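All protein chains but one are shown at their positions in the complex.
Letters A, B and C mark the chains as written, and numbering starts fresh at 1 in each.
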Amino acid sequence: MIPRYSRPDMVAIWEPATKYRIWYEIEAHACDAMAKLGVIPQANADAVWKAKDVTFDVARIDEIEAVTKHDVIAFLTHLAEHIGSEDARFVHQGMTSSDVLDTTLNVQLTRAADLLLDGMDRVLAALKARAMEHKDTVRIGRSHGIHAEPTTMGLTFARFYAEMDRGRRRLVAAREEIATGAISGAVGTFANIDPAVEEHVCAQMGLTPEPISTQVIPRDRHAMFFATLGVIASSIENIATEVRHMQRTEVLEAEEFFSKGQKGSSAMPHKRNPVLTENLTGLARLVRMSVVPALENVTLWHERDISHSSVERAIGPDTTVTLDFALHRLAGLIEKLVIYPQNMLDNMNKFRGLVMSQRVLLALTQAGTSREDAYRLVQRNAMKVWEEGKDFQTELLADSEVTAVLSEDEIREKFDLGYHTKHVDTIFARVFG
Amino acid sequence: MIPRYSRPDMVAIWEPATKYRIWYEIEAHACDAMAKLGVIPQANADAVWKAKDVTFDVARIDEIEAVTKHDVIAFLTHLAEHIGSEDARFVHQGMTSSDVLDTTLNVQLTRAADLLLDGMDRVLAALKARAMEHKDTVRIGRSHGIHAEPTTMGLTFARFYAEMDRGRRRLVAAREEIATGAISGAVGTFANIDPAVEEHVCAQMGLTPEPISTQVIPRDRHAMFFATLGVIASSIENIATEVRHMQRTEVLEAEEFFSKGQKGSSAMPHKRNPVLTENLTGLARLVRMSVVPALENVTLWHERDISHSSVERAIGPDTTVTLDFALHRLAGLIEKLVIYPQNMLDNMNKFRGLVMSQRVLLALTQAGTSREDAYRLVQRNAMKVWEEGKDFQTELLADSEVTAVLSEDEIREKFDLGYHTKHVDTIFARVFG
Amino acid sequence: MIPRYSRPDMVAIWEPATKYRIWYEIEAHACDAMAKLGVIPQANADAVWKAKDVTFDVARIDEIEAVTKHDVIAFLTHLAEHIGSEDARFVHQGMTSSDVLDTTLNVQLTRAADLLLDGMDRVLAALKARAMEHKDTVRIGRSHGIHAEPTTMGLTFARFYAEMDRGRRRLVAAREEIATGAISGAVGTFANIDPAVEEHVCAQMGLTPEPISTQVIPRDRHAMFFATLGVIASSIENIATEVRHMQRTEVLEAEEFFSKGQKGSSAMPHKRNPVLTENLTGLARLVRMSVVPALENVTLWHERDISHSSVERAIGPDTTVTLDFALHRLAGLIEKLVIYPQNMLDNMNKFRGLVMSQRVLLALTQAGTSREDAYRLVQRNAMKVWEEGKDFQTELLADSEVTAVLSEDEIREKFDLGYHTKHVDTIFARVFG
Partner (left out) sequence: MIPRYSRPDMVAIWEPATKYRIWYEIEAHACDAMAKLGVIPQANADAVWKAKDVTFDVARIDEIEAVTKHDVIAFLTHLAEHIGSEDARFVHQGMTSSDVLDTTLNVQLTRAADLLLDGMDRVLAALKARAMEHKDTVRIGRSHGIHAEPTTMGLTFARFYAEMDRGRRRLVAAREEIATGAISGAVGTFANIDPAVEEHVCAQMGLTPEPISTQVIPRDRHAMFFATLGVIASSIENIATEVRHMQRTEVLEAEEFFSKGQKGSSAMPHKRNPVLTENLTGLARLVRMSVVPALENVTLWHERDISHSSVERAIGPDTTVTLDFALHRLAGLIEKLVIYPQNMLDNMNKFRGLVMSQRVLLALTQAGTSREDAYRLVQRNAMKVWEEGKDFQTELLADSEVTAVLSEDEIREKFDLGYHTKHVDTIFARVFG
């Protein structure tokens, strides 16, 4: 987790204080359930809630852990300092550390997913607004980096919206994947604890009981979660790459917003670097790099080994914090992205109508010219444009062999941009409903 | 794609003949739609179906492609050889190659997903059957490879069932991700083709129209698809690893089925190697290795570049063929896996009751012994077991300090395996309903 | 392995016939060594060489393997068909299959490395030739896709040369990593075979004896090999990306060679797509995807498990064939890359001198103007260029506040391109010696 690529809300989820708070809640809810089952006295269960408003002292717990060498025991010892050892003695009864740790991890991941969903909503809102704004802003579509046919900037935003919207749905599914808890004991048999405790704790913590666990919650869930974040990160890179291309000196169809006060820009006004989108490209790699270790974590020996743990200590916070930051950076970027419609037109016209050559070719054929002749006619005029810098439409209108087949109106019509944008509304309806 | 790790059904999906058949269907359905729109004559559309029962000549198409250097044109030329160039002239009108290629890829991936779902169903059926069979077959649960508490072999199968069942649901979602088609033209604007054509073709091919495409269908869909296969592969490795552990000489709780006639086994009867599950471990890596390039494929320049194509030519067939093979190998393995319940008991009793020490400790404490004293009592008897090979229960029954607190019945009860299996039915109900 | 991305020489290394030939040589050399040690009769060793010129019948071996279910035994049986069972009976004595298989794999990888080195040499030669050709061809250097300061096309080629040359040295080291053989028996103790046999076979096959093996050659060697190929692939992508950028419509500083006859180009002369470099981008991903499974292959259980094998069956041929093809595609691309020096100048001058603003700023400061004043002077003239399309040098020369500090000659000197290229020879000497 790199401070400069972090937002406080997501960081907070992964702070020790948050973790201890979740541990406390799990233990307290478990006591409630056990009391209800008659396994422990109701009074002791009630007493645990005395610590309801306590902010646990992380330094003190660390101090105890330095002695006990066991994090959960250290916490329980500290808890006893708040509620008294007599009342604390039934806390954690029949449970194993993993019951608390794994359920806590999933609470944290679930909360992280909620924040990520907020981030995606902000990105979606921005994309939608900009799509509407530039629905009819014509620009050249490019395949292989080469001019192809006209499209609109609104369609570009709209397709990113559709992609992010798929990402959002994937994230909802991924959140569901890891929204489970387990209080099932040393090897998952509930030998020492009733399944009812698990049910109560999960309900209280906003989770579903894991149908079958071992000492741990199965890690295919987490693999799916991180794989999904990796896909979303790749979509961020996709958008970032489009902006980076649009901002390059020779294209300049858009620029990342550059505040008036930002130093150094005015003496070299062309030197506004798309550093936010380049950064997003790197952040996407950082998010993606958690996918492989998460997949490798799925295989555990028998009822558990602890190889997954160090991996999750790293990728749990790092990946969610980075993606959260990236989503908000992306949203801000889109919200303020400066679009240059005139440059779009200038770029499209760079080859003075040549992008329309396919339409002319088709028109000639449809009007009865043989494919070979049509090709020859288009080619000879195209070459004048390409080699001598002439205007394609003008050349066609001056070519008697062409005008013998197509009228001036018919030729002019081929250069009508409306031809290319006539289905934009249809597509928008598909995307935005 | 390695022949020995391939099943014919999946291989067939990726054969050139299949591809050309799908191309043909897309073109023919597109003609139908265009005829209905009045864009091309009905008669020509009808004529295309004359080739309905043709098996296209792959070698001939290759021959043409060697000249035209363009695969779709080569196919269309060959199609014309079947239906006549006059009737063929409207085929593909207004479409671009990617319309055909991308829609075809998704048809293939969708069919591949269907085969994979069949494979998962077979795995699930095998796991369920074996879970039921061994619901009450007690074995020791292990954390960190070390004996922990008893569980049952049925629970092991059941948790793999639950994991594969999650995998199945993920695969259904992944199939939906790539079950889209696009007939939207050079940059996705439908400039030269009506959206109705796309709708008709997709409906006929069992796909949904891509709401917004560029020249290509967006690759976040494919990334999600391959990421999902990677998670499923990891679950296969998880199961395979369990079997590999069970079969190792010192454990021998299970063995891959070894047919009577298989050579070399009888002179070294202990030397039956778990080669199928080791192989599955390797195959899982092969499936997973498609995840990163699929994620890298998401970013395309503007309305498309072709960097994704070579990647998909490889991972499309390789990954689905390998996973398909792995699923059926896994299913066969589970179906015939030889289980050794007696060895399970022998292994569990290797430490003569020591795995029950925790229960005894708890019982002493609950009976009023201080934590320190209880620990001392358990420890001194445990040490006799560990160091002198005594039996734990016998030692406890002979320790007057212990019997002063716990009766013989109470001590014996702590060694009752039923304590550990009492919730197996509950868990089975959760998993199998 | 995808036929269209394959070269026959590399494919041949991985063909069954080649494999059997290597098996034969290993067995024959082993017999020689055993005869010399007196372990088997010399006559029998000599007899094995009777098959020296035999082309083994792959179909026949497959036929036998279908019965024996063991590839090495099938081969030995077939060998006996050639040299007679009497003479064949000492072949393979004291060896295990892995001795043959692992040594063969490394022979194949070593040969593959040699072919790859040839490919890199071709790439290096091409890069060097083009670097020399365009040593002084000025173009604008870009950071973040934005014009920065002038550089030359020769420097671009030279840095790719230096990168590929590092790659070559890495590949030499990687080749050495896998140029080992092992004939050490079931668990690597030489219990049934003398180490002298290993030494002789390795010497004959161009390998070094593995200092210590188990049943297999340690897989960290192969991991390092494939990791190195992954780095080289990334360098290919780096070069490919530069070309893709150079070819995009708005930049057009270079184009992949497009033969006169290639169809479709003349009607849309701007539509020459950089498909080779886009393809190289995808191929780089395919090569890289072997890195992770190769790393995962390092961990084997005890003296070997066979999880690595299926992975290597795939990535051994696929990765080397793909990289080999990519290197030659890259070399051909560079050799024929069409460079447009005039477009380079036009692009550089797009902002009429603004890229020189930093030098002017510095000159003003050095001439005594305060930093603030210098900035203000540069800025006001830069803005005229940016907003009104004026020429920077002209504006500066017309600004009396500027000319009060800098003479016309001093100002003009700031626009001298020689300033930026004065160390090109120094850099070339560093790179090319």
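The rule is simple: contacts are C-beta pairs under 8 Å (C-beta built on N, C-alpha and C of every residue); 3 or more make two chains touch, one makes a residue touch a chain.
Because the structure is a prediction, the values reported are computed rather than measured.
A.B. asks: Using the document's definition of touch, tell me which of C:221, C:270, C:328 or C:384 contacts the absent chain.
C.D. replies: If we include the chain that is not displayed, C:221 is the one touching it.
A.B. asks: Touch as defined at the start, partner being the missing chain; which of C:11, C:231 or C:383 qualifies?
C.D. replies: C:231
A.B. asks: Just name the one of C:78, C:170, C:200 or C:384 that touches the chain not displayed here.
C.D. replies: Of the listed residues, the one touching the omitted chain is C:170.
A.B. asks: Looking at B:110, B:143 or B:156, which makes contact with the chain not pictured?
C.D. replies: In the complete complex, the chain left out is touched by residue B:143.
A.B. asks: Looking at the whole complex, which of B:137, B:151, B:247 or B:319 touches the chain that is not displayed?
C.D. replies: Result: among the candidates, B:247 touches the missing chain.
A.B. asks: Spell out the interface residues on chain C facing the chain that's missing from view.
C.D. replies: Looking at chain C, the ones touching the missing chain are residues 141-145, 148-151, 155, 158-159, 162-163, 166-167, 170, 173, 177, 185-192, 195, 209, 211-215, 218, 220-221, 223-224, 227-228, 230-231, 233-235, 237-238, 241-242, 245, 288, 291-292, 295-296, 298-306, 362, 419-424, 426-427, 430-431.
A.B. asks: Please give every residue of chain B in contact with the chain that is not shown.
C.D. replies: 140, 142-148, 244-245, 247-251, 266-275, 278, 292, 296, 347, 350-351, 354-355, 357-358, 361, 375, 378-379, 382-383, 385-386
A.B. asks: With the missing chain put back, which residues of chain A would touch it? List them for me.
C.D. replies: 2, 4-5, 68-70, 244, 262-263, 273, 275, 278-279, 281-283, 285-286, 288-290, 292-293, 296-297, 301, 305-311, 313-315, 318
One rule holds in what follows: only the chains that are shown with their structure count from here on.
A.B. asks: For chain B, which other chain has the most distant CA centre?
C.D. replies: C
A.B. asks: Have a look at where chain A meets chain C and say same if over half of the interface residue numbers show up on both copies, different if under half do.
C.D. replies: The interface is built from the same residue numbers on each side, given that over half of them are used by both copies.
A.B. asks: So, what's the distance in Å between the C-alpha centres of chain B and chain A?
C.D. replies: About 25 Å, centre to centre.
A.B. asks: What whole-number Å value describes the gap between the mean CA coordinates of chain A and chain C?
C.D. replies: Their C-alpha centroids are separated by 33 Å.
A.B. asks: Mind pulling the chain B residues that touch 2 or more other chains?
C.D. replies: Counting only residues that touch two or more other chains, chain B contributes 288, 292, 296, 301, 305-306.
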